[in-house]
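Every protein chain but one is kept in place in this view of the complex.
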Amino acid sequence: MTWAVIAKQDARTTVGARSVKVLLGLLAFVVLLFAYIYPVVGGDTISTARFPGFVSGALATLVPLVALLLGYNAVAGERESGAVLLSLSLPHSRRDLVLGKYVSRTGLVAGTLLVSLVGAGALVVYPFGELDVVPFLAFVLFSLSFTAVWSGLGVAVSLAASTKRRALVAGFALFFLFVVVWDAVTGALQAGLTAVELIDGSLPDPLRFVVGLEPGRAFGRLVTGFVDPTDSIEGAWYLSKWVSLVVLELWVVGPMALAFLWFDGRDLS
Amino acid sequence: MSWRAVAHKDVHDASRSKTIWVLFVLLGLLTVGYAVVHEFLGPEEPTFLTFLGGLAGLVGTVLPVLALLLGYKSVIEARTSGSMFLTLSLPHSRRDVVTGTVLGRTVVLLAPTLAGLVVAGVAGVVLYGTEGALLYPWFMFAVALYGLAFVGLAVGLSMWTTGDRWVTFGALGGYLLLVTFWSSLHSLTMLFLHRFDPSVLGDLPDWSLLFRLLGPGEAFDRLLRAGFDLELAGRYVAEDAPLYVDWWMALLILAAWCVVPLALGFRRFGAADL
Partner (left out) sequence: MEAIGAHDVSKEYGSETALDRVELTVEQGETFGFLGPNGAGKSTFINVLLDFVKPSSGTAEIFGNDCQENGVAARERVGVLPEGYSVFDRLTGKQHIEYAIRSKEVEADPIEILDRVGIRDAAEQKATEYSKGMAQRLVLGMALVGEPDLLLLDEPSTGLDPNGAAEMRDILREENERGATIFFSSHILEQVEAVCDRVGILQDGELVAVDTIEGLRESLGGGTKLVITVDALKNGTMETIRSVGGVETALARDDATVEVTCTNDAKMDVVVELHQAGVDVVNFRTEEASLEDMFIEYTGSAHR
């Protein structure tokens, strides 16, 4: 198990790039900015249990972007250039390589997010807010899982694509589909079905489930269900917060596992 | 014990150069001169205490400049000129060199300062009476500690950086930050944290008093307030002020301003290739 060597090495060189510093700085800045503004605009009760509802929308857009941009080049670039051969000439298995890269890239984004959320919590609590430990802790864990999903997707496209460029295109395709147009498509579906009078305004539960499989939506339902005291989820059992939790964790594991199986069977030169 | 040799040489060098004599003259003129002009600048009825308050303000502004000027190039200059090789090729360790340098510069700074203060003190007693004059040594002690803090900071800075430009920026920045703008910086931070609600400045939370006391100038004032009934550092002696902004904390803080930069700088200097 030499993945730790690869992870350490990768984290060190990755964080040395200016673009990575900018991306991570942007993430931290946005989280802290939201925490700074929140007490001013957040209404009567300022607490760390309500803050997640305020920031989760921004996270649902920004985390995918940052995690994908850090993840897509994890393996593809080195595979294209041949540097990956140098790593695999050493006694590392492909599993060590992939695991190390994944841990490193996820760790960078998740670590930044963790530190900035702790800072954000402090900014919310001091001087006007209340500390509500358990919901906030849950929120931090969900955010880290959500980060793991998207950096996993990034590394997965990096494994599946044979060039850096293709990995970037595939990553953006995922971002576009899940983050940019998913809501619009859902809205259009809803409006269309209403127009032909199949439904009256809201989607039926099974369709809501399918639409809710998207990681950002699962993350949002977790925040609504577990964290935010002002909101709750309604609908069939398969729409519950616990199912959303399973969905999100499947997103963490699934794409990476599939992409690894693909990569493990490939000829590399 | 070879730091003695280094310190001795440091003082000796300084005494042969013009620096120390210029300092003697300058500080003598400043302190004694102030003793004379306080009558015209100060309040309607000058007393020894008002004189002391004015003197404290003067020393609080001027002494850091002198300390930083004396110390900020001490190590880096020896390094770039090569004289550090010469010193270290004698049986001196780097620790000896640093200890000796700090002591040497302190002597060079404090000898004229304290001499000037003694003369000014006598002049003050003669001109404004003896009320409060018994504790004048406490004032001199606080000044010495205050000067030492900035010598430590300057020498620490000199060990930390390797670039001439950076050490100059560092010294200048350190002065502006810690002396000139410290209280503004403190207020701004509190305002920022309280989302620019100005009422916070009228009612500072307890912890921010400690934060404010971290400034060496504030700690210096706090020490003086412990010995004299001056119009200084009033917020720390208010009735609801917390225990941890007492005078001993000011003492600790000034000591830390001397020791911590030295320790940080030495960690780098001790490990660096010359």
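Letters A and B mark the chains as written, and numbering starts fresh at 1 in each.
Rule of thumb we're sticking to: a contact is a pair of C-beta atoms (placed from the backbone, for glycine too) under 8 Å apart; a residue touches a chain by one contact, two chains touch by 3 or more.
Note that this is a predicted model, so its numbers are computed, not measured.
The chain not shown here is touched by just one of A:Ala17, A:Ala173 or A:Val246, and that residue is A:Ala17.
One chain is missing from the display, and on chain A it is touched by residues 2, 5-6, 8-9, 13, 16-17, 77-78, 81-83, 85-93, 96, 265, 267-269.
Operating definition for what follows: only the chains that are shown with their structure count from here on.
Interface residues of chain B facing chain A in the complex, by the touch rule stated above, are 193-195, 200, 205.
Against chain B, in their complex, chain A makes its touches with residues 36, 39-40, 123, 126-128.
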